[in-house]
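Only a single protein chain was left out; the remaining protein chains are all shown in position.
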Amino acid sequence: MTSVVATNQTILVVGGGISGMTAALEAAETGKQVVLVERNPWLGGRTAQLYRYFPKMCHPTCGLEINLRRLKANPRIQVLTLAEVTGISGTKGDYSVTVKLTPRHVNENCTACGDCGKAVSAEIDDAFNYNLGKIKAAYLPHSMAYPQRYVIDRSIVGTPEADKAKAACKYGAIDLEQQEEVVSLKAGAIVWATGWKPYDAEKITPYRYGEFPNVITNVEFERLADPHGPTGGKILRPSDGREAKNVAFIQCAGSRDENHLRHCSRFCCMGSLKQTHYVQEAYGDAGKSTIYYIDIRAIDRFEDFYAKVKANPNVSFIKSKVARISQDKDQNPVLWGVNTEGYKRYSNPHDLVVLAVGMEPSVKGVDIPAEVMADSSGFIMADPANAGIFGAGCATNALDVNRAVQSATAAALRAIQVVNKVARAEA
Amino acid sequence: MARKEYAFYPGCSSQKGASASNYLTSVESMCKTLDIKITEIPDWNCCGASISYAEAGELPRHVMNARNFALAESNLPGQDIVATCAACWLGARESKERLEHNSGLMADTQEALKEAGLNIKAIPEIKHMVEVLIEDLGYDELKKPVKKPLAGMKFAGYVGCQTNRPFGIHGESFENPVYLDKLIETVGGEAVPYDQKVTCCGGALAFSEPDKAQAQIKDIIESAYDNGAEMLVTPCPLCQANTEVYQGQINKKYGTKFNMPVLYYSQLMVLAYGGSAKEAALPGNVIRARKLEEFAGK
Amino acid sequence: MSNANEQMAARYKNNFLKEIEEQAEMGEWVKMCMQCGVCSGSCPTNFHPGWDHPPQEIFMMIRAGKREEVLTSNSMWMCTSCYNCYVRCPRKLPITHIMHGIAEYAYRLGVAPKFQPTLHLSQTFWNNCTKTGRVNEVKLTQSLYFKDGFMAGIKKGLEMKDVALGLVKAKRLNIMEALGGGHKCKDIKGIQAMLAKAKELEAKRKAAKAAA
Partner (left out) sequence: MAAEKKHAAYICSGCGLGERLDIAALEAAAKKEGKMQVVKTHAFLCSAEGVAMIRNDIDNDGVTHVAICACSRRAKTEAFNFPTTAISRGNLREGVIWVRPDTDEARETTQEMAEDYVRMACAEVKAMTQPSGNPNTGMNKTLLVVGGGMSGMTSALEAAKAGYKVVLVEKTGALGGWAAKLYKRVPTREPFKAPQDNGVADLVAQIEADANIKVYLNSTLAKTAGAPGRFKVDIAMESGPTVTEDIGAIVQATGFSLYDANKLPHLGYGKSPHVVDQAGLEELARAANGGVMKRADGKEVKSVVFVQCAGQRDATGEHLSYCSGYCCNTSVKQAMYFKDANPDVDCVVLYTDLRTPGNGEDFYRSAQNKGVIFSKGVVSEVVPGGNACTVKFHDLILDDKAAQIEADLVVLATGVVPNSGVNIDAVPAAPAEATEGAAPVVEEKPISILNLDYRQGPDIPQFKFGFTDSHFICFPYETRRTAIYTAGPVRRPMDIAQAQEDATGAAMKAIQAMENAGLGKAAHPRAGDLSFPTARLEGCTQCKRCTVECPFGAIDEDEKRFPLFNESRCRRCGTCMGACPVRVISFENYSVNTVGAQIKAVNIPDEFSEKPRILILACENDAYPALDMAAMNRNEYSAFVRAIPVRCLGSVNTIWITDALNSGYDGVMLMGCKHGEEYQCHFVKGSELGRYRLSKVGDTLKNMNLEAERVFDLEVAITDIDTLPRKINDYAAKIQEIGMSPFKGF
């Protein structure tokens, strides 16, 4: 049975991505007790799945390393992974929360030695790599996974495969009897940082994602470029493993579109500008990128990043929302449309098409287990009526990492205001 | 008492001796097999089609459709209207939608209808025959009567525009609708994938801009051939006519050797249900579907 | 320029956008375009050099007040009513209908291109089908082929001979229709009266807007 120590001066943070980790760390480093709840078996969220950041082209895992070190060093944070909040009752300063824990089937004895992974032969989709590859059903989600513990996928529990894994473990770390459990805990304030999900590209039917193998999404492209990814960092076509040297980026794939997401997702322009660097990095002058856009939203000081990319002769810009994609006999996606600057028709074949899919709040569709107010796009709005529950990061707006962390830091203070009040009242 | 009854709106082309008379014939025998009763709306009139926009203006177009609504409503109460022509269906649905969402337009329409001694209470549902088959009956029901599966025959399901956009068949994607393919498979044929499935045939512009329309039609037929299709299958009289009757001219212009029969889904179904070439109105095809004629003969 | 045209030009002075919003079917949507160009790219692409101006450009021209260029343009007349633009527009503009609306307005003002074949088709079709309530396909084809005068008609007729013969053989073109026969509605009178009323009402509605 998992035990959680929490009082009405505890801050509950829901979501263990960079926003949730930030909110939790800032609060804990200010002396507050924090419970951090994450649905995945690992922390870090979507930033951990990025290869590089704009505009510095540095690596998200570098910041993750620091945040994990802060976390390991801080006894005030309790982390629950494979955990989902199922109910919240009570009011500001006095919430009762129930959390559902899905079994990992691996306990704290795990040393991440990897013997179970070797023993198991069953494979599952590699979720960390957006299912672009397969991994063993006994797996460490990724090299920086925290907790640094393996996971036995539920699909093999109750099969001989799981028994193989158990037999291979010298440390009694594998517990196939683990059951789903529900823990209850108190909290004075709650930070809701459940982040975002990439818009489902299959809904953008003219682009034939899911039908044409060489039409992928921007988040998938990050995994292709990453040495930890399914291709070991090589930019290859899913259809035939050929080098993708002529890459198209389609902006507003789902965003700024009343048939899909009404809002502008903000990060995608910079994201694609950044990804043209991956093509250049991989193939030098042989790598060509084309960005199809409506407006390039390289906001504030990012403008100079845009200017640099524009100056690169290997990157071209076409002001056009691509109308549709067809596929030629070599499975090259062919983009059809009109360059609106002076009406020029095009039908351009590319090796690979990257859809800059937009940001959909994860809370959308999910009923947030409390009266949290969301706008019609599903983003959490600041709501006086719920003065003890605060949105943070991309659950509140379409934000880039930098702004998400600001938002999370602000949310931490709002939560602290509540628990400090409780503390003063009880003092 | 048939299991389903509809107020039937055949449309101008699907009349005896008209350009889609073979569509009508095959639909009638198909419905007989499926025990669907279709009763023609008494004295129905033309929908105006899309092309009339310039001369007709807005209101007169809706009024033309409104008259059919009123006639169906009063003569065949409680029955949904079913159209076989894509343009009729679209025109009627557009008018229904516009009238129901624009009270001013509705008022004017009623006033105009008064001149013909008619008025509208509630506009009936308007369905395309394909919707009746798929949604009201379902593929399983359509499969049951199949006596002679069209085994080993390769068809390109040509959906075109107006049964597909803007309303479309429920649950289908605009870019790659699969209902025709499913119908083909339901009657035992093979639906070949090809990339001109929803390309526009030029519509009415086949008359006014023949060169441009025929360029489109060429792409469609070519792609069907390239992907191994023997015949084209459509749900729309104008698509059928355009893709069929201009093949000769296209051959002249482009030096192609097109000779691909273009059928209605209803013709395939009649044959699969064991109907004769005549019941399937095969003689109505300008480019004779020899393979099917033999099949029907067996 | 025709009289009606001058009146409207004067009425709306330099505000062509407003003119379109009030006078053209669905014209009120023009202002909502964000110039992404998906409509232009969606238009049947083998049609070049068919379009002088694709929809998104037409909308921009309207906003820029290029009244004559727009109204006299061939472009709207190229619409096949395929509805690709309509379903893909991220701003949900009913582009197909806007194109029809602008074309219809240009025709109403008498400034549409002379001998525009699609315009002629539209006139012919509507007159044909409203005459008896139903289309008479033979007369339709005849009047289409003879639109450019008798000789041209013969020529076209010959060109189309195979097509026609094919249809006749297949019993899908009934020569009898040419001679008074063919399909018609019973209540032709009612239909005529109804349509006359509709025309009148529509004219009234548009005039009222212009007057406002």
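When the chains are written out, they are named A, B and C in that same order, and each has its own residue count from 1.
FYI, contacts are C-beta pairs under 8 Å (C-beta built on N, C-alpha and C of every residue); 3 or more make two chains touch, one makes a residue touch a chain.
Since the model is a prediction, treat every value here as computed from it, not as a measurement.
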Left-out chain, listing which of the shown chains it touches: A, C
Touching residue (missing chain; options A:194, A:272 or A:407): A:407
Residue among A:125, A:304 or A:426 touching the omitted chain: A:304
For subunit C, the residues touching the chain missing from this view: 15, 17, 31-32, 34-35, 56-57, 60-61, 63-64, 66, 91
Chain not shown, touching residues in subunit A: 18, 25-26, 29-31, 47, 51, 53, 56-67, 69-70, 72-74, 109, 111-113, 140, 143-144, 148, 170-171, 226-228, 232-233, 256, 262-264, 266, 295-304, 307, 319, 340-343, 375-377, 379, 381, 397-399, 401-403, 405-407, 409-410, 412-414, 416-417, 420-421, 424
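One rule holds for everything that comes next: only the chains that are shown with their structure count from here on.
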Central chain of the complex, centres being mean CA coordinates: B
Best-connected chain pair, where connection means C-beta pairs in contact: B-C
Far-end chain from subunit C, centres as C-alpha averages: A
Gap in Å, rounded to a whole number, between the CA centres of subunit C and subunit B: 23
Rounded Å distance between subunit A and subunit B, as computed from the means of their C-alpha atoms: 47
Centre-of-Cα separation between subunit C and subunit A, whole angstrom: 50
Residue numbers of subunit C (touch at least two other chains): 84, 88
Per-residue overlap in subunit B, given as positions that touch at least 2 other chains: 174
Interface residues, subunit C side, partner subunit B - complex: 25, 44, 46-47, 50, 78, 80-84, 86-88, 96, 100-101, 103-104, 107-108, 112, 117-123, 125-127, 129-130, 133-135, 137, 144, 159, 162-163, 166-167, 169-174, 176-177, 183, 185-187, 190-191, 193-199, 201-202, 205
Residue ranges of subunit B touching subunit C (in the complex, touch as defined): 12-13, 15-22, 43-46, 48-60, 63-64, 67, 104, 108-109, 111-118, 161-162, 165-166, 174, 199-200, 202-205, 207-209, 212-213, 215-216, 219, 245-246, 248-249, 283-286
Of subunit A, residues touching subunit C in the complex: 206, 252, 256-260, 294, 319-324, 336-340, 343, 345, 347
